[in-house]
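Structure below; questions to follow.
The other protein chains are all here in position, but one chain of the complex has been omitted.
This part shows subunit A:
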Amino acid sequence: MTATTAGTLTCVGLGMTLGSHLTPIARSQITAADVVFAGVSDGVVEQWVRRLHPDVRSLQPFYAEAKPRQATYRDMVEAMLTEVRAGRRVCGVFYGHPGVFAQAPHEAVARARAEGYVARMEPGISSEDCLYADLGLDPGRTGCQHFEATQFMLYRRSVDTSAWLVLWQVGIAGDLSGGRFDTEPRRLAVLVEVLSRHYPPTHEVVIYRAATLPFQTPRIERMPLGSVQDASLGMPDTLAIPPCTPLEPDLAIRARLAEFAASEAP
């Protein structure tokens, strides 16, 4: 479908740390917009967005304790699309990357396009990117699996214990109501039980939280897996689990590839 009206939507990422990660194109999209919607995790960061544009509308009021998060995300999408339909140039600003663990930006872009408007997403530096830098972890070395914590608990996933495993949104692990913003030892004990199918309870894991303010240091707290159920976890925290087994060689494939190499030798 081609665009039929002047309204546009761009969802951009702010990155994780105030002032450090904003890309030139994201800044330009913010300043050029008619109206800006802000979905950020830190009030100080939201104040910074307000310094970039005179009409910044926070998406935080759509959240409420016990309100289903799905309803919150629908309200966010509707708020942005209302302005797009009114013919305005709209910028949705989200912390981190607007397309990583973020439902409303994806849905808003898809719906705007379906309604005939020009809509796009500009990437940002995500918490995952910060994790690689802060933990000194290169996903290219052994591989790295990523799951949303509650989904990981609810389904039997294939875990490769020779790669890193990263569980996101561990601060709401085990919430089936869709309306909680915390977790507690009972639910975390179940998570530890699920992880114990693959890892020994003494295996060292890392609780990680990226810095959102430039004077902060990231949270990097190491502990045995068995202690996670008693850990204090908040919404921004992530659980990173290093490999506990070595990479397993595939001898048959190695032999076949060695034959290729031998046949190609001068």
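By our rule, a contact is a pair of C-beta atoms (placed from the backbone, for glycine too) under 8 Å apart; a residue touches a chain by one contact, two chains touch by 3 or more; residues count from 1.
The rule we apply is simple: contacts and distances are computed from a predicted model.
Novice: For the complex's missing chain, which UniProt name, "Ribosomally synthesized peptide with nif11-like leader", "NADH-quinone oxidoreductase subunit A", "D-alanyl-lipoteichoic acid acyltransferase DltB (MBOAT superfamily)" or "GDYXXLXY domain-containing protein"?
Specialist: In UniProt, the chain excluded from the picture bears the name "Ribosomally synthesized peptide with nif11-like leader".
Novice: Of A:F37, A:Y95, A:Y117 or A:Y199, which one is in contact with the hidden chain?
Specialist: A:Y95
Novice: For the chain not shown, which residue from A:F37, A:Y73, A:W164 or A:Y199 touches it across the whole complex?
Specialist: Of these options, the touching residue for the absent chain is A:Y73.
Novice: For subunit A, which residues touch the unseen chain?
Specialist: Per the touch rule, subunit A residues meeting the hidden chain are 17-21, 39-44, 46-48, 51, 60, 63, 69-70, 73, 94-95, 101-104, 148, 150-151, 154, 169, 171-172, 178, 181, 213-217, 235-236.
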